[in-house]
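I have placed the structure first, in the form of structure tokens, so that the comments after it can refer back to it.
With one protein chain withheld, the remaining protein chains of the complex are depicted in position.
Chain lettering (A, B and C) follows the sequence in which the chains are written, and residue indices restart at 1 in each chain.
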Amino acid sequence: MAVTRPRIVAFLCNWCSYAGADLAGTTRIKYRADVRVIRVPCSGRVDPAFILKAFETGADAVLVGGCHPGDCHYVRGNLNARRRFLVLRHLLRYMGIEEERFQVAWCSAAEGAKWARLVNEVCEIAEKLGPLKGFKSIAGELATPEKEITLSGE
Amino acid sequence: MPGNAANSEDLIPQLATVVAVRQETPDIRSLRLGFESPEAREAFAFRPGQFCLVSALGIGEAVFCISSPPAWKDAIEVSVKQVGKVTAAIHDLEVGDRVGLRGPYGNWFPYEAMLGRNVVFVGGGIGLAPLRPLIWQTLSERTKFKDVHIVYGARTVRDLVYTDDLAEWAKVPGVRLVRTVDPGGEDATWNGEVGLVPAVLEKTKPSSDGVLVVCGPPIMIKFALLAATRLGFDPKDVITTLEMKMKCGVGLCGRCNIGSRYVCRDGPVFTLKEMQALPDEF
Amino acid sequence: MASDAEAQLREKVKDLLARGKVKLVLGYGKRSGGGVRPLFTKLPDDAERLVWNDQCAPNLAGYLTREPCLGIMHGGGRVGIVAKGCDVRAIVGLVQEKQVKREAVHVIGLVCDGIAAGGSGAAGVPSKCLECEWHTPPMADDLIGDKAAVAPRAGDALADDKRIEGMTDEERWQFWTALFSRCIKCYACRQACPLCYCKECITEKSRPQWIAKSSTIRGNLAYHFIRAMHLAGRCIGCEECRRACPVGIPVDLLSRFLTRRVEEAFGYKPGRDPAEEPFFVTSKENDPDDFIR
Partner (left out) sequence: MTAKRDILRAIEAARAKGYVVFAPTRLEGIPLLAEIEEPLVIDFDHVLTVNTLKDILLPRCERLARLDVEGSGIDPTGDRDAAILVFGSRPCDAAALAILDAILLGEVRDARYERRRAKTIIMTVACSTCDDACFCTSMGYGPHDGTGSDVLLVPAGGGYSVAGVSEKGKAFLSAVGLKEDTGGGDAPPVLSRKVETGDLKAWLDANFDNPVWRDVSENCVSCGTCYYLCPTCHCFDITDETGGARGERLRIWDCCSFSDFTKMAGHQPRRGRHARYRQRVMHKFAYCPDNVGKVACVGDGRCIRHCPYGVDICEVLSKLVSTK
């Protein structure tokens, strides 16, 4: 069966979520393979331009993983970012992009299982919403061709 | 409207292949660019002083002087200092990669007018690149000139470019080569001068009865021109090649002007006399 | 707006310049062919050329972060500025964000009851003037005008917003792409914005190139999207961007929408108090977090 898989981009804090994703791997927890992880030093490093670029270049959903409040390696990076992310969700909605396509989660280095669950959940959200058409429609010649992945046994 | 094909410009580069890469300094690389066919190289007829535009496809296009002499028939060379987006992408290229190439554009050094005279070449940093083809051409016909004097310097020993060429030039009879590095840029093995290029030029006291060709960073050019004036050179015998931001290379895009002269179209080679008539905006 | 306010203004500016309290006053002068334009008042006698009327739409605060004002302020001098309530909020923003020292500006606040339709290029009555809360500037060294005489304008300042909110996601996307496909990327909105003072704009950055340079819809949307984020919680709604746009795009819609959401969620309003910390450089433990997984 040929299906179009969702494309998820995840920006993960080096000190927590990235290690959490690592833990999920080393403990062999299975989760969807549709996520592309980008490691960042802190969720506070995630500039709205990153999210825009991800959507612009073909992401169907974006997930940011940061430290739980109080755990930030830089004390307040995650909290300052939280304000930004709230506003960004409003902007996405106002522009006509479902805000659910942009997800933020606090996920510690110990929460490998949570990471696996998050990925699966965000994949489901993206599948439910379908491919993000807006940006593809304006990319014109530069639109990334949809890669159809043929899966067997699923 | 009938167009003169030769002068009609559609801004589309041809493809060229990187055939060799040489790391000159920590931030300068020279790329040798080969053509699709011998005919394409033949068609790319240029003279020392002219420039070309090299594209890293998908990143952008930037202007470089052609740093190899026309006599090299197989390929051309450009030397690229990593300073921005396009030059960084060009630095990432490897042998076998392809680039876009457009040119040659601009005017050239007045080689014929230099024949039979004393010649002084003054270069700073990567500013030796446009002089290099001219120096090779001059030395290949060494007997047609009187004294040949080369003053070349860089910030530090590590920043000197074309060190093999410099060694070759020094061996040519009747060539006086003075190398220098900025104060603090010397190392334990350095046997050249220490001092800024314009100062070293003045110290070496070349005969002012000749042609002086200078290229380097903008600030060095300014001081070297002052030095040349103090040494008594006639402004029409002092020649430099200027750099301004360029996009089209052919005088259409409107950004490389100094006064009403376009560096791409009326330059890049100017005499000091011509520059004295231009506003101070370069 | 009474002409005695104009007379008082001239008097005030003349006095400030004559006594050397300020080196320059940014004010409004007559524009050829009607309307007003910024007037750089340097000599006491120039004060006679100042005007104050309901055409005075331009927000002059943007000049504070440019030459010659910057040079004057860096040299320890002071710059005077004629400012309506909305304009003063921009100055407050600049003080909050440490672009301008409070003591380096002399704010001549004017009580304003709204800009006229067609005032200096604005097509209709600026929506900022409908239900304006800032007839009296929140900060001033001198205040000219009669607070009591202000008559609020009737009208729905949020009409556009309600219309957009009422659309489906699909319709909204269509709406914005149609609107921004008109953008010619002249950057008049950015240059006119008193709070777009970055020495190097993200549009000029090339490594990486966050925003496509071209004025294709791709490049335009990226530009307006990022600019809206940069102004969220900072935009004081002066509508200079809308007024400056040569192709009639209401550029302020996005940033004002976001600033209202900031107010709802955090109770923060930009430009009301120079002592307040800017919204995006701080945070609270109990900030809303119900969207976080």
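By our rule, a contact is a pair of C-beta atoms (placed from the backbone, for glycine too) under 8 Å apart; a residue touches a chain by one contact, two chains touch by 3 or more.
Just so we're clear, the structure is a prediction, and the values are computed from it rather than from any experiment.
*Asks:* Touch partners of the unshown chain, restricted to the chains that are shown, please.
*Replies:* Per the contact definition above, the missing chain touches A, B, C.
*Asks:* Can you work out which residue in B:Ala40, B:Leu115, B:Leu231 or B:Cys253 touches the chain that's missing from view?
*Replies:* Counting the whole complex, the residue in contact with the absent chain is B:Cys253.
*Asks:* Just the residue numbers, please: which parts of chain C touch the chain that's not shown?
*Replies:* Per the touch rule, chain C residues meeting the hidden chain are 31-38, 40, 58, 62-63, 66-68, 120-121, 123, 182, 184-188, 190-192, 204, 212-216, 218-219, 240, 243-244, 246-248.
*Asks:* When the complex is taken as a whole, what residues of chain B touch the one chain not shown?
*Replies:* These residues touch the chain not displayed: 1, 3-4, 7-15, 55, 57-61, 83-84, 87, 97-100, 217-218, 243-245, 247-248, 250-260, 265, 279-282.
*Asks:* Counting contacts across the full complex, list the positions on chain A that touch the omitted chain.
*Replies:* For chain A, the residues touching the absent chain are 57-58, 139, 141-144.
One rule holds for everything that comes next: only the chains that are shown with their structure count from here on.
*Asks:* Which word fits the touch map of the chains here: line, ring, star, complete or other?
*Replies:* Contact map by chain: line.
*Asks:* As a test of whether you follow the contact definition, which chain pair has the most C-beta contact pairs?
*Replies:* A-C
*Asks:* Taking each chain's centre as the average of its Cα atoms, which chain lies closest to the overall Cα centroid?
*Replies:* C
*Asks:* Please report how many Å separate the Cα centroid of chain B from that of chain C, as a whole number.
*Replies:* Centres of chain B and chain C (C-alpha means) sit 49 Å apart.
*Asks:* Could you put a whole-Å number on the gap between the CA centroids of chain A and chain C?
*Replies:* 35
*Asks:* What are the residue numbers in chain C that touch two or more other chains?
*Replies:* Residues of chain C touching two or more partner chains: there are none.
*Asks:* Where on chain B does chain C make contact in their complex?
*Replies:* 84-85, 88
*Asks:* Chain C touches which residues of chain A in the complex?
*Replies:* It is residues 48-49, 52-53, 56, 69, 76, 79-80, 82-91, 93-98, 103-106, 118, 121, 134, 137-140, 142 of chain A that touch chain C.
*Asks:* Would you tell me which residues of chain C are touching chain A in their complex?
*Replies:* On the chain C side, the touching residues are 164-165, 167, 169-177, 202, 210-211, 216-218, 221-222, 225-226, 228-229, 232-233, 254, 257-258, 261-262, 265-266, 279-285, 287-289, 291-293.
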